[in-house]
Each structure stands twice: as C-alpha cells, then as structure tokens.
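What follows is a short report on a single structure.
One chain of protein is taken out of this complex; the other chains stay put.
Showing chain A:
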Amino acid sequence: MNKRAVFKSWWLPILFALPQLLLIFFFFYWPATSVLTWAFSLEPAFGGAGDRLFVGWDNFRDVFADREYWQSVALSLVFAFTATALSMFIAFVLAICVDRQLKGSGIFRFFYIWPYAIAAPAVGLAFRFIFAPESGLIAIVNTWSPDLWNPAKFGSHAMILVIICFAWKWIGYNFIFMTAGLQSIPRSLIEASSMDGSGPVRRAIDLQIPLLAPTLFFLLVLNLTESFVGPDTYGIVDLTTEGGPNGATNVMVYRIVSEAFQGLNYSGAASQSLILIGLIMVFTFIQFRFVERRVHYK
C-alpha cells in the first residue's frame, strides 16, 4: 500500500494535486451539495429573489406519493437485472468458448470487443431501426399478423428493446474482463484437471467459474450500477423510446433528467437523485455482504 522510498517536499504534492482538487471542487462537490440543499428546500415562488425555503422531507413525501415514481422504480429494477443477466450470460459463454483457444479464436475475440466502442445513443438509433415495427429486420412478423411486434405501442415490447440495446452494448465490456480473468487462471490447473479425466465442460463448471468468481462479482456490481444510473441507460432510452410508450420505459435516470429540464422541477429531481444514490449504496452493500461471501479470491 505504501511506498518505502518517498520524496520530501511540501509544495510539490500540493501543486500537483491542486488542479484535480479544484476541478472536483467546482464540478463535483459544489454541484453535489446543491443536490443536497435542493432536495430539502423549495425555490421561492414565481422565481422571485430571496432565500430558498427549507421544507424538510416534504419533497421526498411528494416523490413517494407519486404513483408514477414507483412505476419508474419498478421499471428500473426490471431493466437493470434483466439487462445485466442477459449481457453477462452471453459474454460469459463467448469468453469460455474463446478461452478454449481453438484455431481462429483470435478473430472472434477481435470482433467481440467492438460493441464497447459504440456510443449508447448510436446503439439506440441502430436498434430502433432494426426492431422498428414497419421496417427493418423484425417488421416481417407484422405481415403475418398485425401488431405482433410494436415497441411504439406496447410497453413490454419497448422494454425488451431497451434491454436488448443495453445488453448488446455491454457484451463488449464484459467480454474483455472475462477473457482477461480466464487468461489469468494458470494453465497447469486446467491441465492437471484434464489428467484427472475431466472434460472441457466439467472444467468450465468446476474450475473456471469458481476461479472467475471475483471478476464475475465485480462485473455484476458494475453492470447493475451502470444500468441503474449510467449514461448509457439515458442515451439508449432517449434515442429509442423517450421513456414511452405511456411511461413504460421511463426508468429512474431518464425520469430525473426529464423532470429537471422539461418539468423544471429541480427539487423533485434532486430528491429523486438522492434516493437513487441511496438505492445504489444499499445495492452495493447487499452485494458485498451476501454475494461476495460466496466469492473466493484465493
């Protein structure tokens, strides 16, 4: 953790740390405290001058009393868990296959990373076309029977669409980490177990999955957090469904941003942000407390 050999200077570390400190003060800590004060106060009426009105927990009460808010929480949970599970599962299967190092698997690995480079809004736009009800790849099902697939009309279809977008984009990232994790498993272990008569499938289940557990756990935390509050979720929803139809994909991040900038409800948005952060912390805590116990690092 600590270096044995260090330098002595009092001004150099301060000078070197100062730019970063100033930046995070202006663009992180100051806005973050604004979120706090806004969540517990109200703007003076009619945009008038004067101090903000302290209202205690009132903003939170308003948020909790809103049925649409609870719908948005439920949607976020469904979105986060399904997208994470889907993305991690596909990436895992592909990583295990590539790790068998058959001839030509390098080419596959080269392409599997690509989705990482693509921006979430671009993914959203592309999949909006591919899964459009009247043109694109899937539209053909609607010629068999009208409205078999229509994300512009049915909430469940729209949700499936945004989940597919997110899962696809994150396959790249998950794949990178899983292959790196699998590569760090000593080759001798695999060989020893095959000498004992285990086949590739048995080795995957009994050796590679348990040894990959720390990586999988890390990716689980990261995927869930990202799908909950991440910029990708916002970008995808904004370009595919805009929270619709009828609020069916109005996940928490999207709701916060649109409430603040279209509804101009800063206090409501701020209290929702705080709840979201609290939720993330609880989430992370639960995962570390219960899931991580089953993870063996050594």
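As a working rule, a contact is a pair of C-beta atoms (placed from the backbone, for glycine too) under 8 Å apart; a residue touches a chain by one contact, two chains touch by 3 or more; residues count from 1.
Operating definition for what follows: contacts and distances are computed from a predicted model.
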{"item": "Candidate names \"Acetolactate synthase small subunit\", \"sn-glycerol-3-phosphate transport system permease protein UgpE\", \"N-methylhydantoinase B\" or \"NADH-quinone oxidoreductase subunit J\"; UniProt protein name, chain not shown", "value": "\"sn-glycerol-3-phosphate transport system permease protein UgpE\""}
{"item": "Sites on chain A contacted by the missing partner chain, in the whole complex", "value": "1-10, 12-14, 16-17, 19-21, 23-32, 34-35, 38, 90, 93-94, 97-98, 100-102, 105, 108, 110-123, 125-130, 132, 134-137, 139-140, 142-143, 168, 171-172, 176-177, 180, 190-191, 194, 199-201, 215, 218, 222, 229-231, 234-235, 238-239, 253, 256-257, 260-261, 266, 269-270, 273, 276-277, 280-281"}
